[in-house]
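All protein chains but one are shown in place.
So, subunit A:
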Amino acid sequence: MTGRARARARGRPPAQGTAPPAVGAATAQETLPGQLPRSTKPQQPLAVSPVPEESAGRGRQRQTRNVPQGQKERKPEGLQIAAEFQELSLSDRGGRRRDFHDLGVNTRQTIKHVQESKTGTSGSVIKLVANYFRVMSRPQWALYQYHVGYNPEMEARRLRSALLFQHEKLIGKTHAFDGSLLFLPRKLDNKVTEVFSRTRNGEDVKITITLTNELPPSSPACLQFYNIIFRRILKMLNLQQIGRNYYNPNDSITIPDHRVVVWPGFTSSILQYEENIMLCADISYKVLRSETVLDFMYSLYYQVEESRFRDACAKELIGVIVLTKYNNKTYRIDDIDWGGNPQHTFRKADGSEISFVDYYKRQYNQEITDLNQPVLVSQPKRRAISLPGPVILIPELCFLTGLTEKMRNDFNMMKDLSIHTRLPPEQRQHEIRKLRDYIQNDENVQKELQDWGLNFDSHLLSFPGRVVQGEKILQSGNVFDYNPQFADWSKETRGAPLICPKPLDNWLLIYTRRNYDVANTLVQNLFKVTPSMGIKMKQATMIEVDDRTEAYQRALQQSITPDTKIAVCVLSSSRKDKYDAIKKYLCTDCPIPSQCVLARTLSKPQTAMAVATKIALQMNCKMGGELWTVEIPLKQVMIVGIDCYHDTCAGKQSIAGFVASMNQTMTRWFSRCAVQTRGQELVDGLKACLQTALREWFKWNKCLPSRVIVYRDGVGDGQLSTLVSYEVPQFLDCLKSVGRDYNPRLTVIVVKKRLNTRFFAQCGEALKNPPPGTVVDVQVTRPEWYDFFIVSQAVRNGCVSPTHYNVVYDTSKLQPDHIQRLTYKLCHMYYNWPGVIRVPAPCQYAHKLAFLVGQSIHKEPNLQLSDRLYYL
């Protein structure tokens, strides 16, 4: 579901402060009231937002940032500098500042049995290439940080620089200086150096240069420094920065049919990996639209009725990221103020009132032609506390970026797009290498790198990975092997009896008059496909309704009896309101499983049987049936999957889906969700979920699980430390509260799908996608984590994306190999897809549940359904 990534990308709870130091941080100690090197500060000093509160100086922001904002965790003193540095790299554009790489969260040190080794052993070796370049530095390379003091005190930064660099011989040509902190690639002879400079009007100034820090290459501060240097380089290559990545407008691809422009570019980061500091570079595409928000509103106005116009605007625009005509910032539209217009005034930083029209005319020479357009409201994300007040934007001056929901659902549009953006492995690797070539071939860039004593390996990283053996699919006494190349067993298991078929004997089929034929055909086809599965089926109660939401609702209300097993609705369009109404009613007020299906899906004769098979399986799961299993050697283990959905519209609530296994074969699941309202932590709800899950488990198994393994999806970049310091202790608390003698082993694994990491399998000269079951736990993993990658799914087009697993807490004492194998096994257990998926099944179930609740139901479904996969 594409909507998901988007929903998640938009709403994330704010990340918490910096976590404990990383392994390499040993020497990053001293605290200085440091300023940031100005060169990397935002580039638009005049780009004052038209809202007064926004225009307060950066200094103020920084001050308030150092105050922990309602967080219990205290920031260790020694990390002040590293924190400053983090800001530095991320504040490059004045945008959100966060440690996106979760630096300094050292979880491996707490897990005893992986201190020596965290690598698995099983499987066959495969030669892999990854999209990483080693960062090469001189031996014994370090970054030296100095404090520079002036006596008498000099105010002007320019002058401070000029005075200091009168001693260029001493300092060297390569330096980064912000007026107070000086960074050098080499060490000065003395720890404290005093020099004298003379101003042009003859005043003598004593300059004291004191060594405050020697930063080893792997220290967080140093890594941030690399990233800054690298950003500089990307700018030198004339790439355009949008958001966090850099794009090349000269190679843009225009798709005029959809008014869309795609910019190719790069996403990159430099980090300390297992053995080396490396640059991870991947190609990235930015979708931009050649229309302003106002253009978009106009065209929408002609498409919808007047009465629905405002709602339609809100639906299409809220959450969208816009670029402005006058600065290089991106803003997220949080609201549309229909009462506002460009003639309204605001108070400038100097206290004077000015209208938006006049401001933009005077400041940027931007003509606003439509004086009656509403204004857009963007809430600054993290500064909300120190700088209240939203940013007001003018639709006419804002350009849309990214895809709207509507575009995502437009098959043709996505097809056109994927032609350009889905590159096969060979081509992708070629594009990635381009970055390296750009760097290699640009004289200025080479000089900059040499000055700092840095360079990049000319080859992509290659190393061995392992392909673990495929699983056997067990289904009612039958054992199936599947072709590992496709990781799909739909053909193999066709016609085989299910583990637990549920009779389809009392069910409703609701359709409109127009769809009578397809509904009828569906029943006929179900009669054909169900017997071999072992499903006992009877004729449905057929109900014809008008094509209106209320008609469906009335039919459900009137026809459902306590014995109804499932209600099937044939819908004539993908209008969401009808679907939502049906789901809401059948998940809350009248809890029975339901199956909605589009008439169009059923109407194609060539796929009718396949569709009927799929629907039969899906309905069986929704009614509590079981399809297949794989061999699970672990006993008395409860597997939990958690994922979140962040609602962008309705009150911005977040929903966590929580799914826990109830039996040893992992075929039955207990599902609940936690709806988080404003001001409440999601983790409270999760705790309650875990408690009920344990109770349920006890009912099923007459004992409590001796192990609990949690797969936690939906953790944003930079949220790891929060998870480790709040959520994990809460889980432990919860387990403790069950009983005095109850002390199960807990494993918490953070699952991450949105990665820039790519693996290519080397087959002779050619590069291909690595086969499903490829496990990587060397080189590109992080030394401070117990982490690994698995490529579990197979893709037809483009490059496969590995999933990252980070075991943040583990008292299970299970060997890494076993955790890896178990994880891969669980990727086989998602019943809506007869194949291996990207994440362990419980995560996907949790996602499905959270998505349904977030999109359609908006409150917790009835608990009577919790023992079935009703949300599939």
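Methods note: a contact is a pair of C-beta atoms (placed from the backbone, for glycine too) under 8 Å apart; a residue touches a chain by one contact, two chains touch by 3 or more; residues count from 1.
As a convention for this text, contacts and distances are computed from a predicted model.
Engineer: Hey, which one's the missing chain according to UniProt: "NADH-ubiquinone oxidoreductase chain 4", "Cornichon family AMPA receptor auxiliary protein 2", "NOP14 protein" or "Small RNA 2'-O-methyltransferase"?
Structural biologist: UniProt lists the chain that is not shown as "Small RNA 2'-O-methyltransferase".
Engineer: Among A:267, A:290 or A:421, which one touches the chain that has been omitted from the display?
Structural biologist: Residue touching the chain left out of view: A:290.
Engineer: Which one touches the absent chain: A:240, A:476, A:588 or A:815?
Structural biologist: A:240
Engineer: Any idea which of A:141, A:346, A:364 or A:527 touches the chain not displayed?
Structural biologist: Looking across A:141, A:346, A:364 or A:527, the contact with the absent chain belongs to A:364.
Engineer: Looking at the whole complex, which of A:199, A:462 or A:636 touches the chain that is not displayed?
Structural biologist: With A:199, A:462 or A:636 as choices, the missing chain is touched by A:199.
Engineer: What does the interface between subunit A and the hidden chain look like in terms of residue numbers?
Structural biologist: That gives, for subunit A, the contact residues 38-39, 43-46, 156, 158-159, 161-162, 199-201, 203, 235, 238, 240, 242, 247, 249, 252, 254, 256-257, 259, 261, 263, 288-290, 323-328, 350-351, 363-366, 399, 412, 514, 600, 603.
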